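Below you'll find the structure, written out as structure tokens, and then a few comments.
Omission of a single protein chain aside, the complex is shown with its protein chains in their original locations.
Chain lettering (A, B, C, D and E) follows the sequence in which the chains are written, and residue indices restart at 1 in each chain.
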Amino acid sequence: MGGGTILVVEDEPLILLEIETALEEAGFTVLSSRNAEEALSAFDAKPEKFKALITDIRLGPGKSGWDLARLVREANPTMPVIYVSGDSAIHWPAEGVPNSIMIAKPFFMPQVITALATLLNEQPPVAKN
Amino acid sequence: MGGGTILVVEDEPLILLEIETALEEAGFTVLSSRNAEEALSAFDAKPEKFKALITDIRLGPGKSGWDLARLVREANPTMPVIYVSGDSAIHWPAEGVPNSIMIAKPFFMPQVITALATLLNEQPPVAKN
Amino acid sequence: MGGGTILVVEDEPLILLEIETALEEAGFTVLSSRNAEEALSAFDAKPEKFKALITDIRLGPGKSGWDLARLVREANPTMPVIYVSGDSAIHWPAEGVPNSIMIAKPFFMPQVITALATLLNEQPPVAKN
Amino acid sequence: MGGGTILVVEDEPLILLEIETALEEAGFTVLSSRNAEEALSAFDAKPEKFKALITDIRLGPGKSGWDLARLVREANPTMPVIYVSGDSAIHWPAEGVPNSIMIAKPFFMPQVITALATLLNEQPPVAKN
Amino acid sequence: MGGGTILVVEDEPLILLEIETALEEAGFTVLSSRNAEEALSAFDAKPEKFKALITDIRLGPGKSGWDLARLVREANPTMPVIYVSGDSAIHWPAEGVPNSIMIAKPFFMPQVITALATLLNEQPPVAKN
Partner (left out) sequence: MGGGTILVVEDEPLILLEIETALEEAGFTVLSSRNAEEALSAFDAKPEKFKALITDIRLGPGKSGWDLARLVREANPTMPVIYVSGDSAIHWPAEGVPNSIMIAKPFFMPQVITALATLLNEQPPVAKN
């Protein structure tokens, strides 16, 4: 029944673990990454494998979550995007992509599950090959 | 606290079992059926008992999920309708009913729970008798 | 600046004239038709020319507006669809296509203009050839 | 083609005239009133005649626009409601009714036309008698 | 990871316990109360602590859930509000606040979790202090 993989990017190991565990308990398949470059490598290797992106904004040196989401959306314009951030949430109206969801930290885990399920349900149907 | 019954129609026994189990674990009451005719008999016997319809599209010989949803909506114009399908998802823009949700297989189970809860929450309030 | 053509189908000549005139005054290009078969011929001859469908439901002998919208949506799954009807409006929850708008007669003309503009603005962006 | 009457309530004569004129030019039929009591008398005399309410908030001594909208919605739970106000706009999150639109003064007239057309288009279809 | 506290107001002890337990199992922090006055005292003591209000309508003598939601929204105009009610659900179109959700009893618990998560995700981002 697995509908692909959710790409989760977060540089704080404890929060990453918490999100990963909650998604897997809810039945999602997860590929997690601690920075944007690693996430992009995984995505570029097999873009059609990923069904959604959940990303923190500040990811240490290198690309931010804003950059990552734009790159992923250039490749897949209908990819669901969820940002999870504390200090950077206020920049979402300027830096976020259209039809994305910003979840401000601290948050409750059902917010992530519901955001993900809602965006997946809004995906336009496509022909199967 | 049970808010009525969810009518689930799916001709693949394993997927039906999986959906039924997940809905019941989430607290929903389910009546499941393996074809449209059986589902319609149950619905026609007591239409006010059912709070939502979750249906596959291809249901073997006889009526399709598209037909079933139209018949149910003629009787109850505000009935929440969720389609779950693989190959038939691309026909939803032509064959689906308004305000329905199409979940393409393969999918993650929280998509069904969230779709169901969201549509139930959008129901217009009605006078109790 | 013309963004394609709006296909308008209505079997009552006076109402057809009224809609056609109002749309043209608002700046839309219109191709009008008095039955579903004629409308389908025009659509099939050049599907990419049409940006939206506005149709009555009861169109005399032959196909209904419900049929017409399904056929058009099979060819173009994101085509904006607006139904304009009196007696048939109550069947929209069962017979309409997803993301369509039902305008019940009698209506005010700005309802048609606003419905059309709103659905056109929600169209997903596509690559130009 | 007239789809009923729009009830417009505003105690400043110049603004009332401006709204009334703009709505009529756009093709709407308007019944205007300068206070809530007069508006309620007209509404109570023939509730099914009215298709939407546009009201200012501060209406001199007597009932406010908040009160008026609640009374109209008790009689017709799906009545489109548009508030037009300057100082009182900030109280809309606490005092407005669900699915209403608040237009803050000063405003542009197309905001009123579009709000009205959008809410009318979202009306659930009902059986004709 | 706790994102604040959910204020739950319900005068039937068994239903209150059921909602409280379900929310806490889903990972929410809850402060529950059996009447509007007690809830207001808790809210007024530390308004920024509360992230959402879930309230029954009939709360015995004193303020109703309609009153409570209006008072909370005056203090925090973007506070998510969910009403849970049986007989009073039909008055929501007149008495509810904008952008609130009415869940009619009897209901399924995932409706409350999904409503809460959805409204929290729609909160506008704010600067952290």
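Just so we're on the same page, a contact is a pair of C-beta atoms (placed from the backbone, for glycine too) under 8 Å apart; a residue touches a chain by one contact, two chains touch by 3 or more.
Just so we're clear, the structure is a prediction, and the values are computed from it rather than from any experiment.
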**Item:** Touching the absent chain when the full complex is considered, from D:Ala39, D:Val81, D:Val97 or D:Ile113
**Value:** D:Ile113
**Asked** Mind pulling the chain D residues that touch the left-out chain?
**Response** 15, 18, 22, 86-87, 89-90, 92-93, 101-111, 113-115, 118
**Request:** Kindly note down the residues of chain C that lie in touch with the hidden chain.
**Result:** 1-4, 26-28, 113-114, 116-118, 120-121, 123, 125-128
**Prompt:** In terms of residues, what is the contact footprint of the unshown chain on chain A?
**Reply:** 69-71, 73-74, 77-78, 90-100, 102
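Note that only the chains that are shown with their structure count from here on.
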**Prompt:** In the chain contact graph, what is the shortest path length, in steps, from chain A to chain D?
**Reply:** 2
**Fill in**
To bring the C-alpha trace of chain A onto its twin chain E, one rotates it, in degrees rounded to the nearest 5, by 120
**Request:** Work out which of D-E, A-E or B-C repeats the contact pattern of A-B, with more than half of the residue-numbered contact pairs in common.
**Result:** A-E
**Request:** Tell me which chain's centre, taken as the mean of its C-alpha atoms, is farthest from chain D.
**Result:** A
**Request:** Going through chain A residue by residue, note those that touch at least 2 other chains and give them in order.
**Result:** 113-114, 118, 125
